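What you see is the complex with one protein chain gone and the rest in place.
This part shows subunit A:
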């Protein structure tokens, strides 16, 4: 894989993870546990889809086949999607929603923090704006993990269940592959070992404060999203999200 190919691949991973998690949050419209949460969830979703658009635009320029950001978002099938499996997991209860958000936010924040210093100026620019948003996302989801973990008996049980359910999708966040290594060596992406240890430290600290137990270090991990091998959920997400573009392929404007 050349560095140019790796960069395209890497940009799609960033974009797709933002997009799919944003889509999951859109599903919660009108269903949040409080009006303040409606506002916050849509706000986070808006940030994520906005960031996805920025990454898609850059990726589309590099791919240079006449397609644009919308084509990447709305005309690729699941096996071409490169999002983390964690982001496509269903909302379930609010503990799962916030657990998924927190594991992602910790990874997202650390990744963007590193990308701000990327040797690729365009990447650094997009990351700088996104980092401000992700900093807020992480603060918010960390607070919720603590509230739910250290709230009532019921919330603690639900939050621990959520950690247990989601843990198997966290390995993918911090297990590097060729693309990650090429990006790190080129000074474009984060250094994988450092990202992994920072993520573990951050997650452990918040879970401990929240009186929650993290998964085992040697737990089996479900991976594949970064290579287009997804859980059964993604197909349904895309069927809904891409419906109009698929049903009206001749339409050139919306």
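The definition used in the following text is that contacts are C-beta pairs under 8 Å (C-beta built on N, C-alpha and C of every residue); 3 or more make two chains touch, one makes a residue touch a chain; residues count from 1.
Basically, contacts and distances are computed from a predicted model.
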Subject >> Record-based protein name (UniProt) of the chain missing from this complex, from "Cytochrome bc1 complex cytochrome c subunit", "Ring-oxidation complex protein 1", "Potassium-transporting ATPase potassium-binding subunit" or "Fumarate reductase iron-sulfur subunit" >> reply: "Ring-oxidation complex protein 1"
Subject >> Contact partner of the left-out chain, one of A:67, A:125, A:151 or A:192 >> reply: A:151
Original post:
In the whole complex, what residues of subunit A lie against the chain that is missing from view?
Top reply: 23, 26-27, 29-39, 42-43, 45-46, 49-50, 52-53, 56, 69-70, 73-74, 93-94, 146-148, 150-152, 154-155, 158, 240-241, 243-245, 248, 250-254
